[in-house]
Each structure stands twice: as structure tokens, then as C-alpha cells.
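Presenting subunit A:
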Amino acid sequence: MSQQHRAIVELHNITRTYIQGEIEVNAVSNLNLTISAGEFTTLCGPSGSGKTTVLNMIGALDEPTSGVVTIEGRNLTELNRSEISALRRDRIGFVFQSYNLIPVLTAYENAEFVLALQGVKPAERREQVMAILKEVGLEGLEHRRPDEISGGQQQRVAIARAIVTHPAIVLADEPTANVDSATAEALLDLMQELNQNDGVTFLFSTHDQRVIDRAKRVIHLRDGKLESDILQ
Partner candidate 1 sequence: MRALIVSVALLLASITLPTGAVTVQPSDASITRAKEILKGIDDLWRGDSSHAIFSMHVRTEHYQRTMQMEAWSKGKDKSLVKILKPLKEKGTASLKSGKHLYSYLPRTDRTIRLTSGMMMGSWMGSHFTNDDLVDESRMEEDYTPAVTFEGQRNGQNIIEFALIPHEDAAVVWGKIIMTIFANSLLPIEEIFYDEDGVETRRMTFSDYKVMAGAERPAVMRVTPTDKPDEYTEIIYEKLELNVDLKDSLFSINSLKHRH
Partner candidate 2 sequence: MLMHFAFRNLWRHRQRTFVTIAAMGLAGSIMIFYSALMEGMLFASERNAISMNSGEMQLHVENYRRDPDLYKRIDGSYSIINKLQQAGFNASPRLYGFALAAAGTASSGVKMSAIDIDYESKVTKIHNHVMRGSWLSKDLPNDVVIGRRLARTLGVDVGDEVVIVGQAADGSMADALFNIRGILKSVGEEIDRAGFYMNVSTFRELMVIPEGSHEIVIMPKDGYSNTLNERLEQVRKLVPQLELLSWKKLLPAIAEILDMTDASIVVMILITYIAVGMVILNAMLMGVFERIREFGVMKALGFSPWQIFSLILLESQIQVALASMITIGVGIPLSLYFSVHGIDLSQFTSGFTFGGVALDPHWRSMLTPQSVIMPVGLLFAIATLAVIYPAIKAAVIQPIEAIHHQ
């Protein structure tokens, strides 16, 4: 694919400092990183190493204390609130560890509402959502509510929701942490397929060795610092 090596995410010398009581904790320090289109990359490291913090900053849910984050060349610090919202809506897909589906909406509606937010016409929405749900293996479960399906199925809905808008990157924070290993494998299969067939760029965090084994690129974090960056 022509856009294969285009940089989607660039982190320039990122530091994120939290203040915990009296002491300052550098959740991330002096991190430089580039994620390019088509990558299937994992951030790994022990708990507390800064994975979530990095993902949040890339997803424009958090701001670095210093340094610059760019998404498709746009410096996030230069964007206003509505541009940030539009960026999250149009260019980023989010998959959370605890799914975070809207509990009162059906699987279909959960996958559909960002499209509605984008202003996509209902007929088009329907077509796209049905296709995606079919792709993530939820055919026939469209009208189920989150509490009527399994954790794995819920995470599939979340993935469908993340990719239905064709974002530049899908950020997934420990997407398999809450499911059993069989389900985890299936989810990984799905994401891998989406990456390979549709060219969806994935960046996920994990400390699950099976996930790490599947990744094309493995970035190790320790105490908020880049420990290693390995292409497999």
C-alpha cells in the first residue's frame, strides 16, 4: 500500500509528570516515537510503566507536560477543543480494556453512533455498520445490549465501533486483559485480520506475552522510558 510508511503518530521528547501528593512522578519521560500507517504495534511493560499514559496522549485524551504529539502531522497542542473532538471522532479509534460500551445501546447502535456524529447518512451508516459487525463476527447479535453478550463479544463491538469510521489509528489499551485466553486469541485474530486485510493501523498496550508474540513491532517501556523498540 502506498501509504504504508506514512507517519501517523509522532511523539517528540514527551514527558508526562503526575503529582502524587508531594512528589512528582514522571509517568513518561523524554519519549520519542513514531507510528506509521499499517503498523501492528504493541506497547509493553510492567504495570505502571506508562503504557496507558502514552496511549491517552496519542488519543488526545491527555496532554504531555512537555514535548509535542502530532497526529498525521498536526500538532495537538495547537488544536482547539472542537478540533480535538473532531480529531478523536474522525481519525482515532479507541478500544478500552473495560470495553466502555454505552450500556443502553444495542451492539448495532454502539457501532453506529460515531458515524451518526460524523453526519453520515442513515442508509450509508446501516450498510457500513452491518458490514463491520459481520466482519467482527457479530452477525445476528446486532440488537443485543452489552449486558446480553459476553465480554469477548463486547470487545468485538468496541473494535467495530473503533474501526467503523476508518480512523488513521486504532488505540487499544490492554484489549484482552478482561477476557479468557481463547477469547483473547480470537480478538487478536480479528485485529490481525483487520490490519492485514484492511490496512488498519493498530497500537495496543499489553503485558500479555501472546499479544506481544503477535505484534510486528514491540516497544518496551520501563518507568516511562523507552527500553527497547523491536521489529519482529
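Just so we're on the same page, a contact is a pair of C-beta atoms (placed from the backbone, for glycine too) under 8 Å apart; a residue touches a chain by one contact, two chains touch by 3 or more; residues count from 1.
How were these candidates chosen? In short, all candidates are chains of the complex that A comes from, given by their letters.
None of the values given here were measured: they were computed from a predicted structure.
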Looking at 1 or 2, the one that touches subunit A within this complex is 2
Residues of subunit A defined as touching candidate 2 within the complex:
56, 59, 61-62, 81-82, 85-86, 88-90, 94, 96, 100-105, 109, 113-114, 116-119, 161
